[in-house]
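Only one protein chain is missing; all other protein chains are in place.
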Amino acid sequence: MSIWRDIKGTIEPFWITLRNMFRPVVTVEYPEVRTELAPRYRGRLILTRDPDGQERCVACYLCSAACPVDCISMQATEAEDGRRYAAWFRINFSRCIFCGLCTEACPTMAIQVTGFFEMANRNPLETVWEKEELLVDHCGQEPDYNFYHHAGIGVAAARGENPGEDKPVDVKDLMP
Amino acid sequence: MPEWMVILLLIVAKLGLIFMVLLTLAAYLVLAERKILGRIQLRPGPNRVGPFGLMQPLADVIKLLTKEDFIPTQADKWLFLLAPGLAAVTALLTFAVVPFGPPITLFGHEVPLVVCDLNIGVLFFLGLSSLAVYGMTLGGWASNSKYSLLGAIRGLSQLISYELSMGLALVPVVMLARSFSLTDIVMAQADVPFALVNPLAFLIFLISAVAESKRIPFDLPEAENELVGGFHTEYSGMRFGLFFVGEYINLIILGSMLTVFFLGGWMGPFLPGVVWFSIKVLFVCFFFIWVRGTLPRLRYDQLMHFGWKILLPLSLLNVILTGAFLLWRQG
Partner (left out) sequence: MPTLTIDNQTVIVAEGGSVLDAAIALGIVVPHYCYHPALGAVGACRQCAVTILEGSQKGLKMACLIPAEDDMQVSTCEEEAVAFRAQVGEWLMTNHPHDCPVCDEGGECQLQEMTIGAGHGIRRYRGNKRTYLNQDLGPFVAQEMNRCIQCYRCVRTYKDYCGGEDFGVMGSQQRVFFGRFKDGPLESDFSGNLIDFCPTGVFTDRTNRFRTRSWDLQQAPSICPHCSLGCSILPGGRYQELQRVRAGGNRLTNDSFICDRARFGSDWNNHPKRPREARISGEKVEFPYALELLEERLEKLVEEYGGETLRLLGSPRASFEANLLLKKLAEKYGAPAPYYDAHPRRAFAARMAASIPSGQLASLKQLRESDLILLVGVDPLAEAPVLALALRQAARAGARIVALDPRPLELPCDFEHHPLTQESLLRGLSAPEENELLESLRQQLETSQRPVLVGGGELLGGEGLRLLLHFSESCCGSHDCLIFPVLHGPNSFGGGILGATGDSNRNLIEDLENGNVRALICVETDPAIEHSEPGRMQLALSRLELLAVFDHLPTNTVATADIFLPTRTIYECAGTFINNEGRMQAFDPVLEPGIPIVVTGSGGHPPRQFETTPPGSAPRSAVHLLQWLLKDRNDLFGLRRQIIKELPCLRDLDRLAAGDNGRRIADCGDTLEESRTEIWAQEGELQVLPITARYGSDLYSRWSQSLTSRFEEPSVWIHPVEAAERGFVNGQKVVLRTVVGHFHLPLVFKAKMARGRLIVPCLPGTPLEVFTPGGLSLPCKIYSEVDNA
């Protein structure tokens, strides 16, 4: 009968909550105690460099397109040698939800997550990070990849000199 | 020292004591509630201020006192300022009639452990609890905000509805004790507490009391997630604090009333009466907190439905049954 079910449904939770009161708490007392982060923990983002020490980010706007909260903004520009890079690159960490979608979108392995998460701040403007602060001096989790060696448009090496490329063709050649 | 002066001093001391105890208790009840709720949810609760978070109430008071006292421009200023006081004062006044122990002898005087043993204590209590509605209603109305107004309207109709069954649940008690004085009611329970004599009345009163306290599962006037705090949305700082304290004093009052009406007041073996009384009141308070940690909020129509279609007929029935029982016993 439904009335018994209702009464049971009202009484039973009391038992559950009562039991809970005597269970050990699960809270980790954060500043004193630190948990072990998972190896793929998604914390603060960094911009890494390629093995040659150049900025990896080519300012392709893919991460900003992937970001569900639109917290990445940038402006691409061109260097003397044709390299595309970010004139400025900004992440607003007070908006970032650390979902890591930007890192998945990144075709050059430039933007990567780290285990660093202590960014709380009283001044919201200080949680807006610019490229200078985001850029690190290492390759992060991807030690080998160098986008411009595979791009096939001759920035890191001359055209036709990268792995997997033939020398530029001579269009005026008539040989078969 | 003339005798009237002694009596006066005693009364003043009693008043001061009750006042102090009540306010401190209310403050720590807040802490207890947060701790208990924390434990129910496998958290430690507040534990940063002082050992075990014991200084938390103090920190809260300081915080509330130093916050900006904000009055909305469109508010009815006088009523807005008056309402929280009204809420706290009515709650405090009710305690005047609560007997919290058997009379004791001090300096050769028999001192009743009640501020004022009115022979119509029950009616006084019911009257004041109705007055308490004003604090909330005026607060909600004066804020001139849709949330507050909605909260106030909800609270008003809820309290009126449940007051009815609450009053009716007390009729059997009065019939059993044959007195309106709270002290007499306690005395009548010397052998068996009324909770056992008339469990139905106890249950109805208990439920109505929770409703009266505007706490979960009956916290529709506040309903944070739909009314953003209800009647006290627009209040801040110490004025909000007054509403808050009022609510917890009210909790203690209701606990005391339950104790007095149904749990045998200060009656109990071995321990002194005051201690028994305190234990019972505190247990009822704990029970209220426990309910809050356990049950979800009702829907508004469920609340009204339950009040008018179930509780009210039941309490009327109970009055008739009790009367019949008493007649049968006499006859």
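A and B label the chains in the order they appear, each numbered from 1.
We adopt the following convention: contacts are C-beta pairs under 8 Å (C-beta built on N, C-alpha and C of every residue); 3 or more make two chains touch, one makes a residue touch a chain.
Fair warning: this is a prediction, and the values are worked out from it, not measured in the lab.
Chemist: Using the contact definition given at the top, list the shown chains touched by the missing chain.
Modeler: If we consider the entire complex, the absent chain touches A.
Chemist: So one chain is hidden, and I want to know which residue out of A:L37, A:M119 or A:I153 touches that hidden chain in the complete assembly.
Modeler: Among A:L37, A:M119 or A:I153, only A:I153 touches the chain that is not shown.
Chemist: When the complex is taken as a whole, what residues of chain A touch the one chain not shown?
Modeler: Counting over the whole complex, chain A touches the hidden chain at residues 58-62, 64-65, 75-78, 84, 87-90, 107-108, 125, 128, 130-131, 147, 150-155, 159-160, 164-174, 176.
The definition used in the following text is that only the chains that are shown with their structure count from here on.
Chemist: So in the complex, which bits of chain B are touching chain A?
Modeler: So the residues of chain B touching chain A come out as 36, 38-44, 290-291, 293-295.
Chemist: Of all residues in chain A, which touch chain B in the complex?
Modeler: 10, 13-14, 16-18, 20-21, 23-27
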